[in-house]
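Structure first, commentary second.
Only one protein chain is missing from this complex, and each of the others stays in its spot.
Entry: chain A
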């Protein structure tokens, strides 16, 4: 069997197209210009403080909410300072310390994406030259909306991307330096800097994804990308198996190239976990997606993979120790994660293969992607046969015997981040009932952090228990996920920009973030399904995109099989990996440019204000846990896109909350009339953590409401809000008077109920602003 790399394609009946016109464009000698045909706005390449006034507008409306993890500051050699009701020895307060922690987290996340982007760009320039064109395909003229807006230029070649990345790196230095003891001291200024870090993260992600799209010819947003295989059952463990984990496609792509060049598709399995899994399937459909981050330890413990190739970000740092348990080999491939392994980059490939096969070394650091491709595949081929007996967990009959050793101390539950009932499952297993252990496996209810094992006073291999007990449920599971499509095309924006801005499409909801969900991955799929049925545009990336794919609906289909991958009402678009999140904010920016003709160059504030007030988009990060997710959220927030998070995200220590009881907070400028008018909490919060899926879903549809909605659009949005509120809370929402501006906004099906409610509250109508804005009139 042969697989094709995903490439651009023309329809089969292309030649039957009527009135076909073909343009070869302008024939010119020399390099196309980077300058855009529009005036330069006020903030090209903004410094750390250039957008401070915008940030403060956001922070006035959505003041930071702090929930400290720790009462103390442990930063400097004064020693620990208790900040509970006191200042630290350097003068810092608890609020500022929390804000500083968030800034640090955002800087770390941004550095991870920027580091990935830098590796990628460096590799591509080395392989293809700096003049390799940034060609995003026939339907994408705005190739890099974030770069255009923030830098004020359009990248023509991959060499041009370097300017954006250098700017990110410079700004990161400034931001990180502000975290030093005895520098920034004001919580709001730390917040402004965190938002700036988020914007740098957005830029870095856009650079990284554009680079890999053009270099590896990944899909350019067609919307009909192929369905690729997902799930543990897709891997044939009788073959040599190479598992890629992390977030850098370069080594994975070289593995697939080696397989193609040597005609090994039938002989070797290549699969992935986390973002690399998504990205290698964007490159070559032969690769298989095991699943999100939470599959990591379970899959390694299962022993199926012969060679584990790790690149960067979100990889278990004990991956080598885990691999050694069942004789698998680890290859580290970036400077971010060397794992103490010997550097074999410059050594003869055959010698390295022999050393790994013979067990002279447990793994190797190989910083040359092409070399990784050969070594990984050849080692897997050579050791797979001898590992055959290791490609499974210990016999299931051993679990009850071992489980009887449990002393029922309960500490496995107490240290579990999710309070999973591990002890109950173990005690049931001791009596021969393995169902409770198996239940922990399904939908990644347990995300295999391994804290329980670390705590167990009898050293019971609890993750292996769960893995083995659940193995029979999942080992044959095969799902479909749509390959990551990358950006939203300009033609799609032309079609849906108006309906989104005017409210005729109820909203765009982006499921992003990590897989530490409060109740397993099923909740994220259920939320997506509910919104798809209601004709929201649903987009997804990374672990969330995979979790959505692991759900089969009542018709026996995955949501990717049931819904198209287009950016349109009831479309479910897998945008790609974490770096592809840039295309979601990019789509919002494109709406401002294509639909409203807002110039982008150096014009951040006007574009963000437009998005905040008009584009009904909301992010849902039901399981965000990483610093990257913190940076991504900060980036979205600065553009004016709110996000609903899962309860674990309260541990980010900071949220941005509005107050519906404070009417003055929602005053808004009508740029058309020049007046300040009464507004509404739309969106109510900028960053909010919900306790349950039901609360999250209601909050999400509510946060798609925008001041610019037309009466028809507002009716539609309120209809979904009321529907879901009634479904989950049993009555109509208590705050409708805030969102019903006049009778034209009331959904027809709820007219009587809503009018009765409004009348009881002495509601009076008001007119909607024509051009709502947080900015002053120019």
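Rule of thumb we're sticking to: contacts are C-beta pairs under 8 Å (C-beta built on N, C-alpha and C of every residue); 3 or more make two chains touch, one makes a residue touch a chain; residues count from 1.
In this section, contacts and distances are computed from a predicted model.
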item	value
Name of the absent chain as recorded in UniProt (options "Succinate dehydrogenase and fumarate reductase iron-sulfur protein", "Indolepyruvate oxidoreductase subunit B", "YeeE/YedE thiosulfate transporter family protein" or "Acetyl-CoA decarbonylase/synthase complex subunit epsilon")	"Acetyl-CoA decarbonylase/synthase complex subunit epsilon"
Hidden-chain contact residue, picked from the options A:44, A:68 or A:342	A:68
Per the touch definition above, residue among A:91, A:394, A:410 or A:432 touching the missing chain	A:410
Residue of A:34, A:692, A:710 or A:742 in touch with the missing chain, whole complex considered	A:692
Option from A:109, A:565, A:599 or A:647 whose C-beta touches the chain left out	A:647
Residue ranges of chain A at the interface with the undisplayed chain	65-72, 82-85, 94-95, 410, 414-415, 417, 419, 518, 647-648, 650-651, 653, 655, 657, 659, 661, 688-695, 699, 728-731, 734
